[in-house]
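Note that one protein chain of the assembly has been removed; the remaining protein chains are unaltered in position.
By letter and in written order, the chains are A, B and C; residue numbering begins at 1 in each of them.
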Amino acid sequence: MGQTPRLKVDIGGLKLDNPVMTASGTFGYGEEFSQLTDIDRLGAIVAKGISLLPRPGNPPPRICETAAGLLNAIGLENVGIKRFIREKVPFLRRCGTKVIANILGDRVEDYGELCAILSDCDGVDAIEVNISCPNVKKGGMAFGTDPDTVAEITKTCKENSKLPVIIKLSPNVTDITLTARAAAAAGADALSLINTITAMAIDTEKRKAVLGNIIGGLSGPAIKPVALRMVWQTAQAVDIPLIGIGGIMTATDAIEFILAGATAVQVGTANFINPGTGEDIVHGLSEYMNRHGTRDINELRGAINS
Amino acid sequence: MGQTPRLKVDIGGLKLDNPVMTASGTFGYGEEFSQLTDIDRLGAIVAKGISLLPRPGNPPPRICETAAGLLNAIGLENVGIKRFIREKVPFLRRCGTKVIANILGDRVEDYGELCAILSDCDGVDAIEVNISCPNVKKGGMAFGTDPDTVAEITKTCKENSKLPVIIKLSPNVTDITLTARAAAAAGADALSLINTITAMAIDTEKRKAVLGNIIGGLSGPAIKPVALRMVWQTAQAVDIPLIGIGGIMTATDAIEFILAGATAVQVGTANFINPGTGEDIVHGLSEYMNRHGTRDINELRGAINS
Amino acid sequence: MLENARVKNIVSLGAELFRIGLHSPRIAKISRPAHFVMVRTSPGISPLLCRPFSIYQSNTDGTLEILFRRLGPGTTNISRLRPRDEVQLTGPLGTPFDLGRREEYILIAGGVGIAPIFMAAKHLQRHKRRNLTVIAGAATAAEIHPLIQDFKDIDIICDITTVDGSAGHKGLVTDLITPATTKHDMGHTGIICCGPTPMMAAVAARAADLGIECQVSLETMMACGISACLGCAVAIRGSEKYFHVCKDGPVFRADEIEWDRLRD
Partner (left out) sequence: MLENARVKNIVSLGAELFRIGLHSPRIAKISRPAHFVMVRTSPGISPLLCRPFSIYQSNTDGTLEILFRRLGPGTTNISRLRPRDEVQLTGPLGTPFDLGRREEYILIAGGVGIAPIFMAAKHLQRHKRRNLTVIAGAATAAEIHPLIQDFKDIDIICDITTVDGSAGHKGLVTDLITPATTKHDMGHTGIICCGPTPMMAAVAARAADLGIECQVSLETMMACGISACLGCAVAIRGSEKYFHVCKDGPVFRADEIEWDRLRD
């Protein structure tokens, strides 16, 4: 007690005041939340995923609620890198918190190009690479499920980036440690996991898939046990920092991920339910540490005994 | 209206009065539920998984609750095939409903042996093959994730069985259609999916995994959207009957699976919450069909328009 | 803004309809017709997401009222709230009706879609634009009566329709548009509409025929309400792009919307 616990963490060179970030696609470009919560209290903001060109996104309906979960098929709608830099980064640059851009592409080369552009963009502190997008060349199967493609994208990003590169893993794989190892070996500075789990809902009255895109991604508390397992497995497999994501609603949830081996966490769906979730978690982490006499959050990382 | 709707379905030669079964491991050996619900109203009972030799199961704690889910690591505790036939089958034989044995093994040969024994066992109508067990020879990676092993087990089972063989697929794979196609090509009479999703929970106060086994399997409403997606994908990929499993609590849930392409469904975790769930669903199916003027349940199979 | 509001009162109106008063002075103060709030209906995970509701009334004492129909888990939870319970609100959200564009208005409501219409009617009445027609429709008399009570109290007479003919005109709200036009100077009249999507599509079509400007307040599934999730998309007419109902709407000019691609 007495002292305030130390919450600072280092994610492959990106230094954060605390380990709590917002997940891509769930916090807009930051500005949307600025009147609802004190975003400067967050460790970092991860912006909505951006591509080289703007994308209109999928036909509606795009979201639906499931048991303790949210199913979405937004289709990576975004304003494109140009408008991102012109319209969104100025606000982000003024924030008192770190900013991570999240990128996506149809081809491996897109990722390199995006990294190069963002590396010269004042106001962006790191790049998170979303590899869960359908791979146009390989017939729509996601990039993120094939370790070789993951390595290839990671290499391209590293070659083109002056900023720390975080590879965001897809959970839709048989063995998460294969893609994790591939990214780590190819030079990733950190990994974030998990993205949404592919899922579906059907409207029995209309006899139609609920989502316009038929299939979507599941997020929220429902997936937390799966995400936690993947973080734990990945922590045994690689030595680079991990960012735990999936169903985090409370400080206790965040601590579960840190104990499983994560250096930091991201809050996604919970932002929609309570825009102050991230702030509350930062506060809750300190409380937990005070109660347990933990001086430094880094002592908790991977600290489960079996 | 007027007529009672027809609920009979055919699962690779196994004829059921209705498409509602109980899932393996969630209905004991039937007897446990006989005083709580009218088990003769069910289409079939799938018994708790059995192996050649009895297994003690995993160290406790074995279960824990998660958001809209149940995490379990029972460790396939069972009485072994001998006591199953001596002590459990006599009750099952007297039931007015079909009985499906569920088998598991450490080696491919175990599956063949179990099929041969069960084929001569009066009172068992079909065999469901659980391939989600750790493969001892291949260092613990589950049999069910490798299409070649799935094909091999399916072949062995078919060669040794006089009864319909249902292969129960694991959801812990990148592409469920690969294992589904492998089983179908190797002669499986039907597929059931999904088994539980590998997952984990951590007790932040004790700083320990909640489960004695650290990792377990997630079931219940939380996983329904994932299960539904896999059934839908598999229905596009193979022509044999599918049994949909995962988070089914209500008739509406069951109909979602049938509309996604399942011929029948299994109720798992819901049996623990309301032992009469299966019966309620049979009733609810008729109601839905009356309301929609559907005469035969088989008309609903795969009947979603996009 | 985010405000933890205390329940002041909750009244069951019959036909699964309820009216709830919430002490939420900061949101109430700046609310305008067709603004909405996101209500967190459970402290836990069931249901997980907040639910959007139009603001029905905002009073000078800081009370915000919502009129809602009990449909599923979220509205069931709200219907169980009791005075002094606390509930998390985010609002006021969205772009309200633009009521300054025309001299006269025909207001058209379907079912509980009457909520923003009532606030619009009060606003227009307060701003002395009294040539108002209000057309309100529902399935039955039992459903329509609780919805029009508050109009009576402020001396606005509604033209009502019911599908089964148990009250007012038997039929749909669109049936009463032509009769209403005879009472209005159509060159200076606009339509304001909120209700089920098929009804709004029909009204939009009639308005187009008549050549009158029509504003609709749309409903879609919403996760965030603040243009962060991009879940509330509706197709823009003649474009491959989408509006976001929570930010660009919920109010749109009817002719901006690609009605055929809006699933009910």
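Keep in mind that, in the parts below, a residue touches a chain if its C-beta (ideal position, glycine included) is under 8 Å from a C-beta of that chain, and two chains touch if they have at least 3 such contacts.
No experiment lies behind these values; they were computed from the predicted model shown.
S.K.: Touch as defined at the start, partner being the missing chain; which of B:12, B:80, B:187 or B:276 qualifies?
M.R.: B:276
S.K.: If I consider the whole complex, including the chain that's not displayed, which of B:69, B:147 or B:284 touches that chain?
M.R.: Selected residue, touching the omitted chain: B:69.
S.K.: Can you say which of B:5, B:19, B:43 or B:221 touches the chain missing from this structure?
M.R.: B:221
S.K.: What does the interface between chain C and the hidden chain look like in terms of residue numbers?
M.R.: So the residues of chain C touching the unseen chain are 42, 44-46, 73.
S.K.: List the residues of chain B that touch the chain left out of this view.
M.R.: 25-28, 32-33, 35-37, 48, 56-65, 67-70, 72, 74, 77, 212, 220-221, 249, 269, 271-276
Following the convention adopted for this analysis, only the chains that are shown with their structure count from here on.
S.K.: Report the most central chain, judged by the distance from each chain's C-alpha mean to the global C-alpha mean.
M.R.: Taking the mean of all protein C-alpha atoms as reference, the closest chain is A.
S.K.: Where centres are the averaged C-alpha coordinates, which chain has the largest centre distance to chain B?
M.R.: Taking each chain's C-alpha mean as its centre, the farthest from chain B is C.
S.K.: Find the geometric centre of each of chain A and chain C from their Cα atoms only, then give the gap between the two centres in Å, rounded to an integer.
M.R.: Taking the average C-alpha coordinate of chain A and of chain C, the gap between them is 36 Å.
S.K.: Taking the mean of the CA coordinates per chain, how far is chain B from chain C in Å?
M.R.: 46
S.K.: How big is the gap, in whole Å, between where the Cα atoms of chain A centre and where those of chain B centre?
M.R.: 34
S.K.: Which chain B residues sit where two or more other chains touch them?
M.R.: 67-68
S.K.: Touching at least two other chains at once: which residues of chain C meet that condition?
M.R.: 45-46
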